[in-house]
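Have a look at the structure below before the remarks.
All protein chains but one are shown in place.
And then subunit A:
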Amino acid sequence: MARATTVVSVTVIATESLSKRYPSVTALDRLSVAVAPGVTGLVGANGAGKSTLIKILLGLSPATEGRAAVLGLDVATEGPRIRGLVGYMPEHDCLPPDVSATEFVVHMARMSGLPPSAARERTADTLRHVGLYEERYRPMGGYSTGMKQRVKLAQALVHDPKLVLLDEPTNGLDPAGRDEMLGLIRRVHTDFGISVLVTSHLLGELERTSDHIVVIDGGKLLRASSTSDFTQTTASLAVEVTDREGELLALLTGAGLTAQANGHLLLVDIAGDETYDTVRDAVAGLGVGLVRMEQRRHRIAELFIDDASAPAGETAHATEGDGRDAA
């Protein structure tokens, strides 16, 4: 299933103490990170340095210090070669309204060096893969945001790159469009075999799509790990019982779990699947009613402040349902 990820030593992106300073701000501060093949989420608040990193990786903006390599090519010297092998989808709107998607993507394919006939063939293929059919012959000015995002993705994929850099691809999409786009991004790796670096300011949506997550803040690396590690360390379990929270807290702490009381709620860090069993057994042992037990994911903002004192974050899933009458 995960054949592609067995070769861990191959990196698509490697940066070494990469810094970018402007007169007034430091956009990147000694960032060292290695990105393996697969889908990697680059998470950071607005202004965290995501777009600056992408510009440096494309060889368009020189780093103040440090080094970076994309697909084994040095960004300082091999910019044009890197850009031939990499696709880029910008965050902002970038489509001229009076041109059809087909004409536009053909032109962009040729700008990537594809001969005219190949450019036309690959455009038809790629637009179909991103889910654009009859409307591809109409001027893009009349497209919905979702369709525009698909064309933007298509122009990044049309030359069959080894890696695509997607800058906030879900921006401006409604929840359904967001899910479709995330599914499409997942397919770019699983079906097309193209590695993906996707940025977002929302950790939650990248958790579902990415194999690895890199979090940066203020140009510094906050953490980089596989998504499964990430979910475990960032997720906590909110437990509400009818009575005797204090005793339950003591029981759970005694069982080796990290837990805090937050009003009537107990927030238990999820150490693994066995955490659910421990909580269930402890509640049952006390003989109190379990009002609710749900998994909480931290919003990206919470990563930047003290985890423990964070108020209830985004409720992503209610994994165990509400086990009322558990006793």
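FYI, a contact is a pair of C-beta atoms (placed from the backbone, for glycine too) under 8 Å apart; a residue touches a chain by one contact, two chains touch by 3 or more; residues count from 1.
One rule holds in what follows: contacts and distances are computed from a predicted model.
Per UniProt, the protein behind the absent chain is "ABC transporter permease subunit"; the candidates were "Cytochrome ubiquinol oxidase subunit I", "Predicted Zn-dependent peptidase", "Nitrogen-fixing NifU domain protein" or "ABC transporter permease subunit".
Annotation: of A:Ala14, A:Ala34, A:Val99 or A:Ala255, A:Val99 touches the absent chain (contact as defined above). Only one residue in the set A:Pro23, A:Pro80, A:Gly142 or A:Pro175 touches the chain that does not appear here, and it is A:Pro80. Screening A:Asp160, A:Asp179, A:Glu240 or A:Asp269 against the full complex identifies A:Asp160 as the residue touching the chain left out. Although one chain is not drawn, the whole complex shows that of A:Val10, A:Val25, A:Ala76 or A:Met111 it is A:Met111 that touches it. Panel shows subunit A; residues 55, 58, 60-61, 79-81, 83-84, 86-88, 90, 92-99, 103, 107-108, 110-115, 118, 122, 125, 129, 139, 155, 159-160, 191-193 of it touch the chain omitted from the view.
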